[in-house]
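Every protein chain but one is kept in place in this view of the complex.
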Amino acid sequence: MSTQILEKTLMELSHAGRVGVTLPESDVPRSAERPPAALLRDELPLPELSQLDVVRHFTRLSQLNWSIDTHMYPLGSCTMKLNPKVNDAIAATPAFAEAHPMQPAEDVQGALAVMHGLQRMLAEITGMDACSLAPLAGAQGELAAVLVIKAYLESIGEHRTTIVVPDSAHGTNPATASMAGFDVVAVKPQPDGDMDLDALRAALEEHGPTVAALMITLPSTLGLFDRNIVRIAEMVHAHGALMYGDGANLNAMLGQVKPGDLGFDAMHINLHKTFSQPHGGGGPGAGPIVVSARLAPFLPSPHVEQVDGRYALADPPHGIGRLGAFHGNFGVLLRAYAYIRSLGADGLRAISEAAVLNANYVQARLRGAYDLAHDRTCMHEVLFSGRRQKAHGAKTLDIAKRMIDYGYHPPTIYFPLVVDEALMIEPTESETKETLDAFCDAMLEIAREAETQPELLREAPHAAPLRRLDEATAARKPILRW
Amino acid sequence: MSTQILEKTLMELSHAGRVGVTLPESDVPRSAERPPAALLRDELPLPELSQLDVVRHFTRLSQLNWSIDTHMYPLGSCTMKLNPKVNDAIAATPAFAEAHPMQPAEDVQGALAVMHGLQRMLAEITGMDACSLAPLAGAQGELAAVLVIKAYLESIGEHRTTIVVPDSAHGTNPATASMAGFDVVAVKPQPDGDMDLDALRAALEEHGPTVAALMITLPSTLGLFDRNIVRIAEMVHAHGALMYGDGANLNAMLGQVKPGDLGFDAMHINLHKTFSQPHGGGGPGAGPIVVSARLAPFLPSPHVEQVDGRYALADPPHGIGRLGAFHGNFGVLLRAYAYIRSLGADGLRAISEAAVLNANYVQARLRGAYDLAHDRTCMHEVLFSGRRQKAHGAKTLDIAKRMIDYGYHPPTIYFPLVVDEALMIEPTESETKETLDAFCDAMLEIAREAETQPELLREAPHAAPLRRLDEATAARKPILRW
Amino acid sequence: MTTETQDATTPAAGPAAEAPAVQHPYIPLTDDDRAAMLATVGAASTADLFADIPAPHRLPALDLPDALSELELLQAMQALGANNRVATERACFLGAGAYRHFRPSIVEPLVMRGEFLTSYTPYQPEVSQGTLQTIFEFQSLVCALTGMDVANAGMYDGASALAEACLMACAVTGRRRIAVSDRVHPHWLDVVRGYARGRGIAVDALPHGEFTLTGEHACLAVAQPDFFGRVSADAGVWGEAAHAAGALFVVAADPVSLGLYRAPADYGADVVVAEGQALGVPLSYGGPYVGMFACRERFIRQMPGRIVGQTADLDGRRGYVLTLQTREQHIRRERATSNICTSQQLIALATAVHLAALGPRGLRRVAELCYEKAHYAAAALDALPGYAVERDEPFFHEFVVRTPRPPAEINRALMERGIIGGLDVSDLLRHRMLLCVTEMNTRAEIDALATALEELA
Partner (left out) sequence: MTTETQDATTPAAGPAAEAPAVQHPYIPLTDDDRAAMLATVGAASTADLFADIPAPHRLPALDLPDALSELELLQAMQALGANNRVATERACFLGAGAYRHFRPSIVEPLVMRGEFLTSYTPYQPEVSQGTLQTIFEFQSLVCALTGMDVANAGMYDGASALAEACLMACAVTGRRRIAVSDRVHPHWLDVVRGYARGRGIAVDALPHGEFTLTGEHACLAVAQPDFFGRVSADAGVWGEAAHAAGALFVVAADPVSLGLYRAPADYGADVVVAEGQALGVPLSYGGPYVGMFACRERFIRQMPGRIVGQTADLDGRRGYVLTLQTREQHIRRERATSNICTSQQLIALATAVHLAALGPRGLRRVAELCYEKAHYAAAALDALPGYAVERDEPFFHEFVVRTPRPPAEINRALMERGIIGGLDVSDLLRHRMLLCVTEMNTRAEIDALATALEELA
């Protein structure tokens, strides 16, 4: 019965004349003023489907996805944790879902109270002084923060043009630096995974007064807490540069340490990682930034302020302006607010503890079978290298695809780029020990298979809706629409 | 990777200490009055799961189901049609979902208006005089209607003890008759599928004044509209008995004919068939009954009445009492009300037309390959016999299981009992011609396979989550709980 | 630049533009589909397909309101809904068989998944394991709560479950008379009477606690807590009395109370029924709810309703099927144990998800909160001049208050203050009101109730 098509496209399901929903007739007299004919379109080639076909199409498509709600999804750097349904329920209540972004502040005090509360809570959790909720995702948070740094430096007459980025950094870091008009200087980690202080010193000295900031991820994208972080901040500050923290890995630090205490000047936070916003197959997320006091006047618009017990939207005095049409991804902010209020300080601390314990447990159970990138206590994720398996004829990609056959979503692979055949596992705090054990058992079995029958891995997955896809042709001869 | 278990049970997933949701602390002082220790339980062996495990468990289980939202589901006699999501949305609004059944009528005028409107609309659609929404499913509607008939007959001094039921009837008909304290006399259909008038006459004459009613399904469970229905009603009435209609097949008659016009005295309606209430894997449904004027005083409680523009719950003067704790399956009634209002008279008529055309189309396309039980225009469903395929070595059960491999839910099989190897297909109005064509192509292919490789059918399904299940052992050595 | 002229054929704004005949989203057939299909069928028109209907009765007029578009429908329903004064923004102290409890947010999105919502009774187990396993789990949870050996897949509601339990007792004992406590919910008693009348079985409603049975009685049915909220320590004695008379002991329990109180199996119940609504099901003006039905193992072949059993497929993989079907109407027809067919599966599922989320700690906590808050409220009300709480027996989360004025009057005044009062039970006991307090009632609400009642004394 294997069909050539898992599910037809909407256009293939279309049949002229069908409709998926009824709309009312007009209840006003037809206006005598007609739109100029020249402005009107004559064809609108949208698909035409019955309601059942629309429902069935998207329901069937959904089943082709794996997700947190169906599978363990240990994607390193992505924090695929439980997405509590209560947060969705709150976001769907008309009191929030129907609030119009252009309503006067007096009519949306509830929404503003949530935003104000979240600004405060995020600043508190990170130990920073001020927060902006405007950025619409992590990368936009990075951009906003770097622009804030730039504006601040310009305000004190510094025209610095370089940003130092470890070469283990996430791709958005260098891409952001360049979007903000900076040159990027890369530094390598030392063998133990911490930043190479000599390399940093050399970079700072070589680029000297042009260095605006160091963009550093904490815990690092190697899953490690850099033991020299305070020293690094001192070195950066000594050169008049600022410390930018990529907060994508904040899940490891909740209530354990505040980046603000370590010398960070600015940081973005991925609400769609640490704060349980569902990923939605690629968003929406939100990337609030938190900054130290000296950067606060430069935050983007709008900022929520409280005056005489009333909340209002305000423009920071020297702000970098807007990042999107309105006030940030409010529905996401609302979920994050609800999440933090569901946990409180102790709950957040327990989250980090469990996330870190889980990662170390996976590390302990798998260290015999897979090479560790760095053999030390990891934080919320553990980084292996598939080089041993590669030698047997099964690459990291093959290991990843084989995991699908065992019912586990593959981890992040080939990132960070600095580790050969990287395989980065982030179990999060949401999985049970039983699930972790079954997962580790499967990984151990796969390691055995890699030795004895690597072709099994090379041809995997065997039990997914599709076998491996031809990505090369897709890129060479792009078919991007029906 | 084939595991022995598709999904663990909740109890297998349980681990002492886990919780799926948080609950508040008490905000009142602890009462000095303690419950007597002897009344308290000490163990409560419920499963203990984290929230993610609960979500994942039920999400994964759901995916093991086929449903209208995912597959064509042409189950004869079940009217598996589109279940519009707008009706679910309405039923979920707090204004209805949070109404308490014991609130005074003045505080639930909205709910009562819906019920009153539905009573009226169902009576209008069926051409009857009065309606009760109290029955909680079709079978309870049957019971209610038969008790109403009994009460009516007793009120006029008739103590009749027999109900005539065609032997093609749904099992609930005879079971109901017996629950209501009647003896059942069966009559057979004639070869063309209509009721055998001679047999009916004989039965009426033999049981004479003890016959309380004829329970007849229209269109019949053979998918046919009995051409003698008016004559039948006359005969039944001539014997002082009443005409009871099983309205499970009303989907064929909306706006085409009113049972009340044909001489029916009482009838139940399955809102979970004709009126789009989702089946929910086996309910909830609702089985309102409609009756002629002489039966109205005997309807169950409560009945919604309108007095001076206000709605109120009332007890019919000689009513048979309550069928459930409250007023019927209100959420189901609400959906049916919304469904009728979405369609209006023309829309309902178009539903029946399409349902009947679809069934006849399937009949026309498959009549060459499968034997028809009755070769004539069918109504909303078409009844085949698998006897030809059985001769080749593939029973109707095998055909049904093979359909799963082609992605179609099997039709109703081995019902009605009077047709050998019955295979009853009800496509409903909700499927497109394309879907019907693909379905018929698959059925034709299966007919070919039945001839050439019947073992393929006997071993089917090959592509479902499980292969055939051992029902005999399940019944012989029942394991009914963990 | 305003243009006033426009070619009449331009596909233009406004309803006056001649749109092609609009299809309905619930009916995919288009005119061309219809034509092609009629040709295959060999009919000239769809009307021909209805030729078997006697001509004088065809195409009757249907006097129904005009069809509404989806937007208009939603607006119309919102307008109707606005005429309900519900608990969402009010304090609610009404119980009496339907209870307002906290429903964890995970319940609804899981239960409403299309695969659960839009599937039929699981006749084809290979493609229905989702529903089947959840039923197996529901049965197991009901057993855990009640302490009984076996449970079925659920009944229409608690009341009809009680009625079926009594009928089953008759089938088991071969007797034709049943005894029921008069403190069973009056509506439930009415349902029992109706079902019994059908089968010609006599019903004795006995004064609560004074249960004198004879050898004619098939069962004694009691409610624990009873309709007035009281939990009796004598239940074990009643069970013994029933057994001494050769009758079954049938207990109607509140499932939330079972988070705290003894399982009916422990005090001798042979059949336990319950209204499942309190476990994660919205009030929804009285339904759909679900009846729980559990009993001793020896009655399994006399149980009504669907039952799911565990088995294995051809490859030995565990699976579930509908089982013991020879009890049922589709096999046994007039000799079936009950006529029940479609039941309330989706609601049973909701209770299973609810219990899975709560777990034993959660359910106990809910029961404790109910207990504490109800007792706090009772103490507060009892202290009010003109009011007196009936406290002769221990209660769980409902209690009866004597009121200085007719309860209906008081309730109207409470509604004006945003409070849904208790049930007026004056028809049973003069100037009495039955109040219910659950974990949903905050202390502030209870205090506000007390203040309001004081003012209304």
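Labels A, B and C are assigned to the chains in the order they are written; within every chain, residues are numbered from 1.
Throughout what follows, contacts are C-beta pairs under 8 Å (C-beta built on N, C-alpha and C of every residue); 3 or more make two chains touch, one makes a residue touch a chain.
What you see is a predicted model, and the numbers here were worked out from it, not measured in a lab.
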Option touching the unshown chain, where A:Met195, A:Leu224, A:Leu242 or A:Leu457 are the choices: A:Leu224
Candidate in contact with the missing chain, chosen from A:Arg18, A:His239 or A:Lys390: A:Arg18
Identified contact with the non-displayed chain, of A:Leu197, A:Leu262, A:Leu372 or A:Val418: A:Leu262
Residue of A:Leu10, A:Leu197 or A:Ala314 touching the missing chain in the full complex: A:Leu10
Where the unshown chain meets subunit C, residue by residue: 1-3, 11-15, 17, 19-20, 22, 25, 70-71, 74-75, 102, 104-105, 109, 112-114, 233, 260, 357, 361, 364-365, 367-368, 371-372, 391-394, 439-440, 442
Subunit B, residues in touch with the chain not shown (by the definition above): 15-26, 30-37, 40, 42, 50-53, 55, 59, 84-86, 88-89
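Just so it is clear, only the chains that are shown with their structure count from here on.
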Far-end chain from subunit A, centres as C-alpha averages: B
Intercentroid distance (Cα basis), subunit B paired with subunit A, Å: 48
Whole-Å separation of chain centres (CA-atom averages), subunit B against subunit C: 18
Numbers and ranges of subunit C residues touching at least 2 other chains: 24, 26-28, 33, 67, 70, 104, 106, 108, 114-115
Junction residues of subunit A - those touching two or more other chains: 15, 18, 22, 50-53, 55, 59, 84-85
